[in-house]
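Only one protein chain is missing; all other protein chains are in place.
When the chains are written out, they are named A and B in that same order, and each has its own residue count from 1.
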Amino acid sequence: MWVYVQLPSLQLDRMLALQPELAKRALVLYCEQQQQVIQCNGIAANMGIHPNSSLSDAWLLAEDLAPYRYREAQQRHLLQHLAADLYQVFAVISLDPPNGLWLDLKPMQKLYPDIRQSQEQLQLQLAPWQVRYHYGLGNTPLVAKMLAQSGVAAVGDIPIQYLPCDAKLQGQLVRMGLNTLGALQAIPRALAGQRLGKELVNLLARIQGEQHESLHYFQPPLWFYQRLTLLAETSGWQALRFPLKRLLQELEHYLEGRQQETRYLLLTFYHRDIEPTKLEIGLAHGGYLASELAAFCQLKMESLKLPAAVLEMSIQAKRLQPRSKEHGDLLHGGQKQRKSLPRLLNELQLRLGYSRVFGVQNRHDWLPERAWQRSAAGSAIQATHIPGRPLWLLPAPKPVQIQQWCLLRGPERYQPPWWQLTAGEAPYFAVPNAMEGSVASQNLQCVGHRDYWVARNQRGQPGWLFYDYQQECWWLQGWFS
Amino acid sequence: MYSILWGVFMQANLQQLMDKGAVWRGGEWKNGGQNSGQHGASQFSAAEYASTGQPLLDQALGGGWRCQRVHELQCEYAFSGELSLLAPAIMAAASAARPVFWLAPPALPYAPAISGMLQQADVTNAENAQHIVLTPASEADTLWAAETILHSGQVGVLLLWADSLSTTAVRRLHLAAAETDAWVFVLTGIQNEEARSYATRLRILLTPDKTHAMAASVPRGQVQWQILKRHGGWPIRLPRQPLPRWPSLII
């Protein structure tokens, strides 16, 4: 006996649960490429909008439509999360992405002999999720699904649009007045095979349950979680290092078994009567050695004050990923504390602060201050072909007195991005068509561009200046060291 | 330990003696300076020297910048051509695919100029030249970072800007530098007291050119290098010469 749970608007309902104020408007989730509605709420539905109607129709029918992008990955994640939740009650689950899943009731017979009890359990488990769903009961998965989707009572009445066969075949069946599953099942199987083809006959067999349905079953996702109660209340970091070490060793063992490394550790310290203290450690590059992870944890722990004595502590390692190859340089030799570059960078970022350790990279843009960008520490610099650039760039241009400088080379003229300026100050106004009226003949420079010059100051230092036509003043952009 | 105070009391004549490199300061020559005592007089092959790009200065420094050493460059104002002296060392690091660390720089190292420089000198495997900039919040963090970097052994060239390094800090840098095969440069302002033990101490003085005509072909600024301390030689002041040109700047 199978139950199929159909969740027509899982993602939308979860969004509404988190932001109830949206509930009053016509809400749709649309797919970007096909410009089609995927899920819609009640208000949108009774305005005539339904799943896979076109977005332009939706705009037509609902003046104040609130469209949001449908996120494929999030839908998958939510379905898995829901299944994991149901897993605590129903042992055999099979996902049917994007918005359905099967529950096999047979193994549950012992626990809930009467089907109604299983249904109550299901409703109980789904209640906190606040999602719309309807479900169908059938002795084969396919029948259960079709009943859930079509919402009819008897199997015979299932309209053939819900049969999983290609639309052309469905069209032909309608043309012969065969509109329901019952009508199809009435035809002698051999004759149906001749007239309507083998595919339909196999489908009927699956529906009758004559063929075994191969579903792949759901396993909850894996991450490492371990909790430890301390022998005695401890309040100092030093004391906490030993239990931490033990937990990390178990983590190392877990990761070793799976040849994985983690990039996110969550330490939770539980106090007696106040909120537990949480400590998150993100790693730019994956780690798995207990000693290495201990060093990182210690760096972070030093900077965090413990509000009260700690009774228990737990560690959770997420974002597990297969081990990257860089770690092979242990045999580099040499003295104490040799470490790989990624590890060094991790350490530097943890201690100095993530934003204070970065690489520099070129960027394809004319304007000097946009021609570079921050990049991940340790990345290499790509080639560029612009000659004559200063080694040093001031974080922000400094105004200068042009009298103290003597211009050597230039100008290089660049136009700052007009689309970032609001229309008011944009160096831009609609030029009257020269054909008609006479354009004011005075020599209108393209307001707002900059002329860059290499120049030397009184002390002889070569610098890089630019004159801004909008502000009509000179600025120092950088130095040729 | 060189203890005589320098700077303010120096008489003019001593200054001239200094110019001619005639004054000998004890203990400097023979055993290569106390700081590398533990190793004994290890021979240094040419590979350990990085040129300064200026033959006179190379010769004065006995071949250029020695690796595994900490060198101090003092400038009156930042950006007076000091980096052009370190360009060969930076490029050597690039071709050896060893990272270059910019620790607390006075401004932002500009990526297009760096890659332009690498391209122009067509450095081999320039494509994986790594440049990492660190902007620590405090001088203590800067020191900690410098030591951690040196201890990691993952460094080709370490450029460190700091104005008030203590003697102990410098000594720790020396110890760390000695264990790597990196070049370490400390760039500061003009320092008066000489207590700290650097392998070399070079002071860069910019003298403005007399005429400040706006003519296009005005002579470049004048620079004078004063080597206050060098391995195996007297402090010496080199004659003025035109400001060196950073490789990628074509004037």
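The rule we apply is simple: a contact is a pair of C-beta atoms (placed from the backbone, for glycine too) under 8 Å apart; a residue touches a chain by one contact, two chains touch by 3 or more.
Everything that follows uses one rule, which is that contacts and distances are computed from a predicted model.
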### Task
Could you tell me which of "Sarcosine oxidase subunit beta", "Error-prone DNA polymerase", "Ferredoxin" or "Peptide/nickel transport system permease protein" is the UniProt name of the chain missing from the displayed complex?
"Error-prone DNA polymerase"
### Task
Would you mind listing the shown chains in contact with the chain that isn't displayed?
A
### Task
Tell me which residue among A:113, A:151, A:399 or A:417 touches the hidden chain in the full complex.
A:417
### Query
Which residue, A:19, A:35, A:109 or A:161, contacts the hidden chain when the whole complex is considered?
A:35
### Sole contact to the chain not displayed, among A:42, A:107, A:182 or A:197
A:197
### Task
Please pick, from A:20, A:177, A:257 or A:395, the residue that touches the omitted chain in the full complex.
A:177
### Query
If you put the missing chain back, which residues of chain A would it touch?
30, 32, 35, 47-48, 55-57, 59-61, 63, 65, 67, 69, 169, 172, 175-178, 187-188, 190-191, 193-198, 363-366, 370, 385-388, 409, 411-415, 417-419, 422-423, 426-431, 433-435, 438-439, 441, 443-446, 449, 451
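Note that only the chains that are shown with their structure count from here on.
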#### Entry: Gap in Å, rounded to a whole number, between the CA centres of chain B and chain A
48
### Query
In their complex, what parts of chain A are in touch with chain B?
332, 334-341, 343-345, 347-348, 351-353, 356-363, 371-373, 377-395, 406-409, 454, 456, 458-463, 478-481
### Summary
Listed in rising order, chain B residues that touch chain A in their complex are 77-84, 99, 105-120, 126-137, 141, 144-145, 148-149, 151-154, 179, 206-209, 212-214, 216, 218, 220-223, 243, 245-246, 248-251
